[in-house]
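Only one protein chain is missing; all other protein chains are in place.
Lettered A, B and C in written order, each chain numbered from 1.
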Amino acid sequence: MSTTAMQMMEMHSDAMQGMDLAVMQECIEACAACEQACTMCAGAMAITPEMAMCAAMCQNAADLANTMMRTMLRPNGMNGPAMMAMHQAMVVMCMSCADECEAMAGMSADCAMCAEVCRQCAMACQKMIDSMLVG
Amino acid sequence: MSTTAMQMMEMHSDAMQGMDLAVMQECIEACAACEQACTMCAGAMAITPEMAMCAAMCQNAADLANTMMRTMLRPNGMNGPAMMAMHQAMVVMCMSCADECEAMAGMSADCAMCAEVCRQCAMACQKMIDSMLVG
Amino acid sequence: MSTTAMQMMEMHSDAMQGMDLAVMQECIEACAACEQACTMCAGAMAITPEMAMCAAMCQNAADLANTMMRTMLRPNGMNGPAMMAMHQAMVVMCMSCADECEAMAGMSADCAMCAEVCRQCAMACQKMIDSMLVG
Partner (left out) sequence: MSTTAMQMMEMHSDAMQGMDLAVMQECIEACAACEQACTMCAGAMAITPEMAMCAAMCQNAADLANTMMRTMLRPNGMNGPAMMAMHQAMVVMCMSCADECEAMAGMSADCAMCAEVCRQCAMACQKMIDSMLVG
């Protein structure tokens, strides 16, 4: 997460409706990393027919990671049920994408690295879910 | 949904893993309309402090609508659990956004129209969920 | 372009800073069609190494088409120089993508169809440029 965005977020912490700022910043960071790794994984493949599903799933994960990140960056739009539902979708998307990438890891170093970043993103989203259940 | 995209989708119907094509095309159409209405609602407001939440929620809904639409447009990436989780998130997002827009409808004709489009999108996503549960 | 978004746009025509509404609605329609065709072209390929460049260029074109469309859907953000520069970029992106898709058209019906939609989008953006130069 960029330094400026982090400072802006801290200025608006009271609009954040009880979100745990530290957990959310970590999750924004993980989503940004997931979007970048998945975009590059899909856009760098020495593409073969076996890779087609992996490329499309990575592009889906990249799009959702970006949307998830933006939702956390809009203090005025914090809506509990929508945030919860999106984080749940992001966990499923990241785990499915990580599984597919892992299956391709023997053929592609990109996929092995991308799988790892997707799993970290799933964990960061799960931490957000846990913190919202408590908060 | 554009005529060309619809024709392309029909050429790839066997990659669609048991998705109901007619229900999916209707849902793509509803997501495209939701993205356009929400983008315009957020970007046309004679903005006042009361409108700030509505603008941010509409922008969140526009982003998710686009991601949802793209996921349905990638035949190679059809993954049941990820599709299901995304449609569930989209229903919640659309209903929350429609409620907020409806609360602003007295002040803004955009919000009244946007609320209606969001509800239609929620229904189209619910139909996708129902068809996946049966399929 | 969805009926509701078109009605909303007409309500805000005086915020449109001298844009030609009919030309702009046609361009929004062309960008929406371009995003859908390019997303599907990239996400449906029976991918082979020769197709890798085409898939990545289609995904680039889909992303820019969406951004271009959104910029035209935000009446409050109409900024002449930014609009002009984006339309110029979109013409170049669409023509490059159409050329690459056309080179693949013998191997893929998707690519032939996608090339055509990209050329139409380039023309619609050129019409916007022409109308802004006159207006």
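FYI, a contact is a pair of C-beta atoms (placed from the backbone, for glycine too) under 8 Å apart; a residue touches a chain by one contact, two chains touch by 3 or more.
Note that the structure is a prediction, hence the values are computed from the model and not measured.
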### Query
Taking the entire complex into account, which one of B:T3, B:Q17 or B:T48 touches the absent chain?
B:T48
### Query
From the list B:A56, B:M69 or B:V117, which touches the chain that is not on show?
B:A56
### Task
Based on the whole complex, identify which of C:L21, C:A82 or C:A109 touches the chain you can't see.
C:A82
### Summary
Interface residues of chain C toward the undisplayed chain are 52-53, 55-57, 59-60, 63-64, 66-67, 70-71, 74-77, 79, 81-82, 84-86, 88-89, 91-93, 96-97, 100
### Message
Contact with the hidden chain only, please: which chain A residues?
### Response
1-2, 4-5, 7-9, 11-12, 15, 28, 32-33, 36-37, 39-45, 47, 62, 66, 69-70, 73-77, 109-110, 113-114, 116-117
### Task
Just the residue numbers, please: which parts of chain B touch the chain that's not shown?
42-43, 45-49, 51-52, 55-56, 59
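Following the convention adopted for this analysis, only the chains that are shown with their structure count from here on.
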### Inter-copy rotation, chain A to chain B, in degrees (Cα atoms; steps of 5)
180
### Query
Would the interface of chain B with chain C count as same or different, where same needs over half of all numbers used to appear in both copies?
same
### Task
Starting from the mean Cα coordinates of chain A and chain C, work out the distance between those two points in Å.
27
### Task
Mind checking the centre-to-centre distance between chain B and chain C? Centres are C-alpha means, answer in whole Å.
20
### Summary
Within chain A, the set of residues that touch 2 or more other chains is 52, 55-56, 59
